[in-house]
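Below is one structure, written out as structure tokens; comments come after it.
A single protein chain has been omitted from the complex, and every remaining protein chain is retained in its original position.
Each chain carries a letter (A and B) given by its place in the written order, and its residues are counted from 1.
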Amino acid sequence: MTPNWSLLAPHRPVDSGGDQYVPPPSNIGEAVARWVLASGAPVLLGGPTGVGKSTELAQVAALLRRDRAVCLIQLDRFENMRRLDPERMLSRVAQFVGQPRVGAGQGVSVSDVAKGVAALGSALTLVSGLGSVAATLASLDTELPPADAALSSIRTLARLSERRVTLLIDGLEKVPEAAQTRALFDALSPLAEEADVVVVAPWNLAFGAAANEPLLRQGERFFFVRAPEMEPFETAPGVPFLLRLMQRRLTIADMNETPQDFYKVSRDAAYWSGGLPRVFLQLLADAATYALMNNGGEWPEKSNLNDAITDHQEGMRRGLLPGDLSLIRAADGTQGFELPIDAKVRLLAHGLLLERQTPRGVVLQPHPLLRPLLSEG
Amino acid sequence: MIWHDLVDQHDALRERGYSEVAKELRKRIGTLAARQHCAPMFQGRLSDKTEDKRSRRTEVLIKGSQSPIGDPIPLQNLPSVEHPKLWIYALLDDREKRLLKYTVRLDGRWAADQAPFTISVELDDRLMGSGACGHPILHCHMGVDHDRRPQFRLPLPALTPWEALDWLITQLDERHEPAPWPAPGASPS
Partner (left out) sequence: MRDSVNNIWSALQQPPLMVVLYDDYGLLESVQEEVASIANPSWPVRRVSTVDEALSTPADTLALLAPADEGATIEELDGGRDRFVDRTVPVVVFLLRGGSGERALAKAPSLLSWVRSNLIDPSEQDQFDPDAAREEFIRYAGKTPEEWLAMRRRGEIDGSPESLGLTYRALLLEGSDDLA
């Protein structure tokens, strides 16, 4: 059996409810879903790039589907998040959740929408769900301000579905400026009165000084999606998690079906990924391409992984600004209090520094792919 | 005199650089891959700019995975031949934009009788033999194999390496024809 390596699709999060989902050791999706059901208070989800935030958000959507009218709004699939303003964001929310004036005599009845919602199930995604609802409601027009339109649409959906609405908003981590972030979160605040709100938090909130500052209202909860632990390597929970992730994507039922060397290559890739699923999948995908290209091989070998590692190390270097290596060296093994906050946010967001749980608390460690650079002096 | 004219034409052929030669050959390999005649990866193995800055020469080849010499492209879906292997080499002085030498060569066996054959188009890097008639600068060899092949050199018009590749592949599969005859009744262009 030769895998279709393109199925690794490192840039693609697992679809909500998809059978490719593998729970991470932290089981964070389940923890978030439990929190939402128990408290209804807003949730912020933060973590480095490629750690699986979008996948976990999609999993939360799947877990809440039975109890909530879930709207997974992947804003970044449609917007340049760096230019997103509150009105635009609220318009998207309103558009997704369903437009107002339902049943206002514009050709679409409440029952039409109810039927549409039922046909979609209670979990909607902007990609699949909005298409149907929006198509149904395409002839509707709204002159309401976006904030009112969003509020009204949430109430409409809650009424039609007879369930509380949960908004899961993805993509806000790509909003770079604190002022822009603040404006967006302020705009979401009224919605949190009507619906559960779970958002992927911007870097400056996930890692910065304001990481635990209330944003929407008191009682909110911040969940940090941390790269799974990779040490001690032989027993670290991150290794089997990543291997299962790879197996699921490639539809490999049993690693015994694969060449023995591939198991070793996969474990090495897991080590070099630092536990970040995207990096792990990228390393394997690149190694597989090198195997095909250089050896005509169907399975990547150690030398192919080495080439992929070299590519990634060069790519990692692009995330460094002058002086970063010194900062990373100084921060290694510390809690990072001495790091300038801007640098800390940036290095953690890039995954160049990783937070690790140790017996003496959470400490920072350089990403394994950076180690050769750090040892260059 | 035809032989001297041919020398001039072959010499004019040399006025081209790495970029053009590599790109055009890659495109042809991509087309071969799209027609299922070879694995797509070979398009990505012909080759980066392998330039020796001391000798000022640049080599174009299918980069070898295990050795300093190039690899062949195993061809597929050519019904008349079995196990065909295609070698492509070019040597340039890229600073002077001068094509110094090239070889496009195919070895295989005829499917009908399993007889081996080799066919290669070669642009020489220097004047060889006694003259322009006996040893044309751009010529073709065809024969049983590389040792037993007849030592005839068929003169060719001034074909670029990629045109030579077109010619060679078209000899084996006319679906590759880059210059089809006009349809009956149409005026030739």
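Heads up, the rule we're going with is that a contact is a pair of C-beta atoms (placed from the backbone, for glycine too) under 8 Å apart; a residue touches a chain by one contact, two chains touch by 3 or more.
These numbers come from a predicted model, not from an experiment.
Visitor: According to the contact rule at the top, which chains on display are touched by the left-out chain?
Guide: Across the whole assembly, the hidden chain touches A, B.
Visitor: Check the options B:41, B:133 or B:158 and report the residue that touches the missing chain.
Guide: In the full complex, the listed residue that touches the missing chain is B:41.
Visitor: I'm checking contacts with the chain that's been left out. Which of B:9, B:50 or B:76 qualifies?
Guide: B:50
Visitor: In the full complex, which bits of chain A touch the chain not displayed? Write them out.
Guide: These residues of chain A touch the chain that is not shown: 6, 11-12, 48-50, 74, 76-84, 171, 173-176, 203, 278-279, 282-283, 285-286, 289-290, 293-294, 307-308, 310-312, 314-316, 318-321, 346, 349-351.
Visitor: Which residues does chain B use to touch the chain missing from this display?
Guide: Counting only chain B, the missing chain is touched by 19, 22-24, 26-27, 30-31, 33-34, 40-41, 43-59, 61, 63-65, 67-70, 72, 85, 87, 89, 91, 93, 100-101, 103, 105, 107, 118, 125-127, 145-147, 149.
To be clear about the criterion, only the chains that are shown with their structure count from here on.
Visitor: Quick check: how many Å separate the C-alpha centres of chain A and chain B?
Guide: Averaging C-alpha atoms per chain gives centres 51 Å apart.
Visitor: For a test of understanding, state which residues of chain B touch chain A in their complex under the given definition.
Guide: Touching chain A from chain B are residues 39, 41, 44-45, 65.
Visitor: Report the residues of chain A in contact with chain B in the complex, numbered from low to high.
Guide: Residues 292-296 of chain A touch chain B in their complex.
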